[in-house]
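One protein chain is absent from this view; the other protein chains keep their places.
Here is chain A:
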Amino acid sequence: MRAVRITADGVYRAALGGAAALVFAVVALIVYETGRGAGLSIRTFGLGFLTSTAWDPVTEKFGALPYIYGTLVSSALALLIAVPLGIGTAVYLAEIAHRRWGAIVSFVIELLAAIPSIVYGVWGFFVLAPWLRNGLEPWMIQNFGFLPFFRGAPFGIGMLNAGIVLAIMVVPTIVSISREVLLATPRSLREAALALGATRAEAIGVAVDAARPGILGAVILALGRALGETMAVTMVIGNTNRISLSLLDPGATMSSIIANEFTEATSPLYVSALIEIALVLFAVTIVVNGLARLLVLWATGGRRAVAAAA
């Protein structure tokens, strides 16, 4: 009787463990497939692929630099906008807000996180782009045109639009994690600061200081999302193979070039080059996400639920 029980338990545990082990298999398969698919391109172009700006399907010369540049710049721009707003909102929610207002703002931010990225793309393309083309961008050119970042024509579509849309998309990540991290800091920190005569903002500053690693983790996690985001960016960035300092110019990102050209790629080398871009993107996001999770875990003292909320 006893032997049968042990066997049944063993089988059950093995079945569940098998399901868990499938996660390894999935990740291994993704790595294997992208690596295999990129093989031809890697052999043909070597490391030069990462520094070349050529992208010519006719002569079959491919290089990823404009797309790497586009991904990095659009993500950096998004963080530039989203980080101050996100941290400000997190402080508001954790330290200042009345219960009812805080609940409303939290609900709205959860909704923002639930909207599919294609919808952000449609909005950025049909609404934000005309606003930028007719409002913000001409103003920027007129007043800041002496800076290389604001030169060119107001297209409405381009790096600036992508940065703004990405910022809207990653703000929820920054807000929800930063708020959790702030709430995890001890109340006594603020009380001690206030008792020493600090103003309210200074007391909050002490708490923010204590939560800094976690907030940094939230920001890097948001960066990971921005780097990999595809549909919204594909719709608003303009998809042009060029490196331009100006934020008003169109560009392209690693994900947008894949989304745009993968089904049109005809030759094996063309497909392989696109898959190698996917591989580069994969590698970058793994490094960024790994770093972020370590920081968040460290800041919340291993409270996994918070890290998992991301």
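General remarks:
In this section, a contact is a pair of C-beta atoms (placed from the backbone, for glycine too) under 8 Å apart; a residue touches a chain by one contact, two chains touch by 3 or more; residues count from 1.
Here is the rule we use: contacts and distances are computed from a predicted model.
The complex appears with one chain absent; UniProt names that chain "Phosphate transport system permease protein PstA" among the candidates "Phosphate transport system permease protein PstA", "Amino acid ABC transporter membrane protein 2, PAAT family", "ATP phosphoribosyltransferase regulatory subunit" or "FAD-dependent oxidoreductase".
Screening A:118, A:196 or A:245 for touch with the missing chain picks out A:118.
In the full complex, chain A contacts the hidden chain through residues 5, 8-9, 11-13, 15-24, 26-27, 29-30, 33-34, 36-37, 84-89, 91-93, 95-97, 105, 108-109, 111-112, 114-123, 125-127, 168, 171, 175, 199-202, 204-205, 224, 227-231, 235, 255, 258-259, 262-263, 274-275, 278, 281-282, 285-286, 288-290, 293, 304-305, 307-308.
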